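What follows is part of the complex, with its chains left where they were.
In order of appearance the chains are A and B, and numbering begins at 1 in each one.
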Amino acid sequence: MAIRIFITGGTFDKEYNELNGSLFFKDTHLPEMLTLGRSRVPVDVRTLMMIDSLEMTDTDRETIALNCLKTSEDKIVITHGTDTMVETARVIAEKVRGKTIVLVGAMVPYKFGSSDGLFNLGSALAFVQTLPPGVYITMNGRYFNWDNVRKNKKIGEFEKIK
Amino acid sequence: MAIRIFITGGTFDKEYNELNGSLFFKDTHLPEMLTLGRSRVPVDVRTLMMIDSLEMTDTDRETIALNCLKTSEDKIVITHGTDTMVETARVIAEKVRGKTIVLVGAMVPYKFGSSDGLFNLGSALAFVQTLPPGVYITMNGRYFNWDNVRKNKKIGEFEKIK
């Protein structure tokens, strides 16, 4: 069965608006990234929203959790801004059982030269294929259980709480 | 415990010689790639050789297998040219038991714009952390058991034999 990929926005998909120097969202780069990675993993990509995770509301998180619940696939990758990734993981974990759900983001937009996005996507797709059911954050080449991870905002890395 | 990474060369690490237009090996780009991926996975990188896998000899494969056997780590990633990756996997599988060993390569050099290298490295590092002991090829976002994979040279992708 295919892996479901839900797009929610985040740094991953930000682009540079050359007319005013701001960062904005247009379309997701996920299909382009999968092509670049020569991925042959069957996936089904759907965009749920395209927002900065700092602007994500409770309703948005409910929507994401609901989509995880309703989709027929039991392996799900969610692209998400890193700032509130852990909160969304918690909401999902409360509602969804029996599926392997991996949240992944990027510290630098994919379209910028120094992005970690492609590396992160490669690891997220691998983790979702191999980890047992549960909700995980995958960043920095590692995976974390949803209830034992935080973003260290000073250094921009994820780490275990205990 | 750290993950051991053995470098053997392959397309991954090829560079363009601008003086004569040929492709050649200098140093491995693995540390640079891990930095780009913001990887925080503890790794220990050692270069065993820097060759095109079409030029790899039986002795070279024995050397690789021997290093897998002797190193104290039980999780090992090997960067390798894709053309004979499956042969090397077989030699290792015959000699090494009880370790998770993942061979990974790239279709396009990391230094070229269209490389799959970073994606592949991300997935290899994830697979080696989660797969049970055994010898695997990881390419195209997927993993294959060493004895059930071949490179389809017409399309440049790995596929199951049966």
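We take it that a residue touches a chain if its C-beta (ideal position, glycine included) is under 8 Å from a C-beta of that chain, and two chains touch if they have at least 3 such contacts.
Note that the structure is predicted; figures quoted are calculated from it, not measured.
Colleague: How many subunits, all of the same sequence, make up the entire complex in this structure file, 2 of them being shown?
Modeller: All together, the file's complex is an assembly of 4 copies.
We take it that only the chains that are shown with their structure count from here on.
Colleague: How many angstrom between the C-alpha centroids of chain B and chain A?
Modeller: The mean C-alpha positions of chain A and chain B differ by 26 Å.
Colleague: Which part of chain B faces chain A closely enough to touch in the complex?
Modeller: Going through chain B, the ones touching chain A are 33-34, 36-41, 107, 114-116, 118-127, 129-131, 138-143, 156-158.
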